[in-house]
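In this view, the complex is presented without one of its protein chains, the others remaining in place.
Presenting chain A:
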């Protein structure tokens, strides 16, 4: 084993290789590595943030659903109440109307009866007079007896 110029040659080669490596080889790979590392970290971060967002959104959706369900049931209940109320009102109205009608009819009937009675009374007087004339076959002083007959008719 003889030591010779190869020693120097190797040292020079080493120096050049190291220089080249520092200058041209290491930086691009290292920076790419670190950039990717950052990218992956960002990605993971985003993923966790997204999952958190998703959870939040789900919660919100559930909340909204719950609220709307509650609202719907409220509305339903209100409508139910309102319809019962309306039915009640309608019924009330119908009864009132019916009563009014019945009362009207009754009043009319009463009126009719009264009129009929009046008419009858008037006619009865006449009839009585005619009958009496026939019976008596004589003229009766109409004026003299009219008052009497009217009294009689009023008693009917």
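Going forward, a contact is a pair of C-beta atoms (placed from the backbone, for glycine too) under 8 Å apart; a residue touches a chain by one contact, two chains touch by 3 or more; residues count from 1.
Note that in this section contacts and distances are computed from a predicted model.
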{"item": "Chain not displayed: protein name in its UniProt record (\"biotin carboxylase\", \"Cobalamin biosynthesis protein CobW\", \"Sugar ABC transporter permease\" or \"ATP synthase subunit a\")", "value": "\"ATP synthase subunit a\""}
{"item": "Hidden partner interface residues of chain A, rising order", "value": "1-11, 13-15, 17-18, 20-22, 24-33, 35-36, 39"}
